[in-house]
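Here the complex is missing a single protein chain, while all its other protein chains stay put.
Going by the order they are written in, the chains are A and B; count residues from 1 in each one.
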Amino acid sequence: MPAHFIHETDFREFLKSLIASKPVIGPVVEPKSTGDKFIFDDVTSAEQLRLDYDVSLVPPKAVFFPPVQKLLEFGPNGVKSCINPREQVLLGVHFYDVKAFDQLDKLFNDKFPDNNYLANRRATTVIASSVQTVSKHAFWGSFGKDVKAKGHDGFLTKVQGGYVYETFSQKGEALLKHGKFGNASTDQVSAAKRENDAAMDKCQEKVTFTPAEISTKTRASFSNNEMWKELSKDCFSCGSCNIVCPTCYCFDVQDKWGLDQVSGERYRTWDACLTEDFAKVSLGGAGGHENFREAGAQRFRHRAMRKLTYLNEKLGGPACIGCGRCTSACVPNIANPVKIINRIMKG
Amino acid sequence: MSPKTKAKVAFFDFTSCEGCQIELTNLGEKAFMGLLDHIEIVEFREAMSEKAQGRIDISFIEGSFSREADRKRLEDIRSRSNVVIAFGACAATGGVTALKNHMSDYSEAVYGKDAKMPHLDSSFALPVSAAIKVDYSVLGCPMSQAEFVEIVSSLLHGKEPVIPNHPVCVECKKKSTLCRYGQGDHCLGMVARAGCGAPCPADGIPCEACRGFVDHPNQEALVKVLREKGGLSEERAFNKSRIFTANLRSDAVKGAGARKE
Partner (left out) sequence: MSNCGNGCSCNDSAIDNVFLPREAEILRAEQVTASEKHFTLKMKDGKGMDFQPGQIAEVGVFGYGEIPLGFASSPTRTHSFDLVVRTVGRVSTAINKLEKGQSLWVRGPLGSGFNLEEMRGHDVLIVAGGIGLCPTRSLIQYILDRRSEFGKFTLFFGARTPKDQLFTDDLVQWRKTKDVVEYHETVDKGDDSWKGNVGVITTLFAKTKISPDTRVVVCGPPVMYKFVIRELAKLGVPENHVYLDLERRMKCGIGKCGHCQINDKYVCVDGPVFTYSDIKHLEEAFA
């Protein structure tokens, strides 16, 4: 893969030119609403971009799979598809979130390709960036670390004096024209490697078991009802752990009329398997229903199974990428996968 | 009800501040005028002086049922209406008026020497459904505009409205709203029924669960979290959720639930 270098002093000009050419989305802070926490949003000036961010509140999957996405518009004359991707650059994605993209790419492509996601994905140039600040609850340094990120078009690593920019596709190379990039020296390339390797040791939380060991033991723990009850005792079934998860992709589909009450839209919205009604079906009769995961403990277990074992074979590794967002989002402090893994392994 | 004939709609109020009817007048012009193509308002004292005569398609009732003397008027509304909708938190659950159900010393403090006047006499504040059959509820304090539109729109199409049974946390997380607990604050969002779009936490204010609880709130964990993470005293943590859900808590007064048909 070709490696390039851009000086710190030229980086701002590069961003300015890039932003002028097409929409750029990257990690930013909204002082009014998100305080000192980061979100991925449209970057309108070079100064706004914060490549020193630790982790975003909502994962960048929202760029391809927004929290609410219109699927169809219907009206008196029929129905119309609403796939309308925007050519854009998503800049500053950490490698663990790229790993999540790799999973979603596979899952949304599986059997029935879902272009509501895939078209957005294809229209976006994804530029990853090195982790400059490690978030408090991250454990990507240990868990699933053998699975490498693949789905990015370029990778920016901050080194002494500037950035090493590695390109992995034509989309990644197309960005070169926006800045004063030169060839990276061998020293610069190895400095970038050292930087990225070093980040792996900086996570405060660590998983000491292999994903394979965890997968086997988790699956075998399915019927350990006491354990799941104990782990989920304080669970609110609030779904926060799902909503902030970069690899969760469940959704609900609903129809809604417009104010004219004649036309309307069919849309999907992020759903959470922890919430009570997720697996509920109507059966008829006197308003009867069956809830296939009625107890909170069953739903808590389902998430653990999904992240640690069910999808491993299909994805070539665990469905959890170790970002720690669920740990931060969980009010009763029970969603931390490291804690859950340790409890499962204890038996 | 077919979208082609206009549905006759009326509003009534009981024990309440009438804020939900005021909130209706705040519904944007576009939404309001859009709906007026499909409904005809026959009684609405916040905006008109006419009184409804005869059958009503949809009756919205604001306020709780807190005086036995109101039962007859409620039954009359029910008998004249095809659909009865509890309009706002007080009508749906007793809301903030149900705070009195766990107090005995407020009359003198509030009304002084008039405390014993007969028109102030009232019993427990109960949801309207404790007196008559209620078909749907527009939740919230004040009532949620979006839910009002959703319910009216659904009724026009003969569709069961979609009312979420997941908590406010889902809506905060989707919007990247900072969690109050991460800001040294407390919040009831984990047990509060969503559907409002979580505007309060987005403005830096804790959720007070004005739309009531989800179907099965984890009330024990709520008290624990309010105490340990929210920094509330034992007593305050225990009482905290009463502000809007007094009649939904496991220690609600007898009869606070819906009337059995």
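Remarks
Here is the rule we go by: a residue touches a chain if its C-beta (ideal position, glycine included) is under 8 Å from a C-beta of that chain, and two chains touch if they have at least 3 such contacts.
Computed from a predicted model, the values in this text were never measured in an experiment.
The chain not shown here is touched by just one of A:46, A:227 or A:250, and that residue is A:250. Which of A:56, A:116 or A:327 touches the hidden chain is settled by the complete complex: it is A:116. Within the complete assembly, residues 157-160, 162 of subunit B touch the chain that is not shown. Those residues of subunit A that touch the chain absent from the view are 70-84, 107-108, 110-116, 119, 222-223, 249-258, 263-264, 266, 268, 271, 273, 278-284, 290, 292-293, 302, 305, 309-311.
The working rule: only the chains that are shown with their structure count from here on.
Each chain gets one centre point, the mean of its Cα atoms, and the points for subunit A and subunit B are 37 Å apart. Those residues of subunit B that touch subunit A in the complex are listed here as 3, 30-31, 34-35, 37-38, 149-150, 153, 156-157, 162, 165-167, 169-170, 173-179, 181-183, 187, 189-191, 202, 214-218, 221-222, 224-225, 229. Interface of subunit A with subunit B (complex): residues 33-35, 37, 39, 56-58, 67-68, 233-240, 243-244, 254, 256-257, 259-262, 269-270, 272, 275-277, 296, 328-329, 331-333.
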